[in-house]
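Below: the structure, in structure tokens.
Note that one protein chain of the assembly has been removed; the remaining protein chains are unaltered in position.
After this line comes chain A, so read on.
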């Protein structure tokens, strides 16, 4: 187990180097001079362009630029945005918000998604099953920005139950969290239902029932635990994606999170900002996936890591 974890951690190093290099190259090689757009319809003063070019080492060949950047990164210097804010500070202020948002979304997925899936599977073909199928179908087929805007106008503007936009506090993140989690919630419910239905027909469930275990225990311990493996895989991957992919939701609700930061970074050609934010994202994504892999062993005794 320990060796497995160490091996996985070591594997992360080349992955991180590779992804950061790709992102760095891609952002800085976007067409157009990042400083050409800074002065509206007139060319910027040459002295300004010179100062910024020096600051971001843009005169060096790409590899050297990248290594200078990484050298700073390793020593904890993430560089500065064009507006002179330390990127590290910006990440520190934004990550907790995005993480909170993702956790709320995941919480919604787990709580509502799994419950709905289990209820649907237990009464297959019944009213609850049909309700879950139809409602998840509707959620899956509506784009998230429609759900987001509808929720914002209904519960924020008209009913006034929630703040229309978020300032990063927990309460103001609830509605965006629900919207963000709604799509995956539908997937989780359907995944949960299918797996549970299948496992309820498995031999070991029949054996457990035959030897006289109470129905609660058969479902709760035997069938449910095994059915959770694909769901956990999905949720793990989803959590990683939510930490970086909430650009649309963060935009609608003006959440001061990482998605907005990356979006702005790409728009303004801020290579350093985008790379720093994405590096952290990749790291989180890898760690979450490691955690998911370790969880398999907990859920399924047949899986062992050594």
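Quick note on the criterion: contacts are C-beta pairs under 8 Å (C-beta built on N, C-alpha and C of every residue); 3 or more make two chains touch, one makes a residue touch a chain; residues count from 1.
Just so we're on the same page, contacts and distances are computed from a predicted model.
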Complex member absent from the view - protein name from UniProt, among "Putative RDD family membrane protein YckC", "N-methylhydantoinase B", "ABC transporter substrate-binding protein" or "Cytochrome c-type biogenesis protein": "ABC transporter substrate-binding protein"
Hidden partner chain, touching residue among A:6, A:64, A:85 or A:221: A:85
Interface with the undisplayed chain - residues on chain A: 30-34, 36-52, 82-85, 89-90, 93-94, 108, 112, 134-135, 138-139, 142, 147, 150-157, 160-165, 167-172, 174-175, 178, 182, 250-254, 256, 260-261, 263-264, 267-269
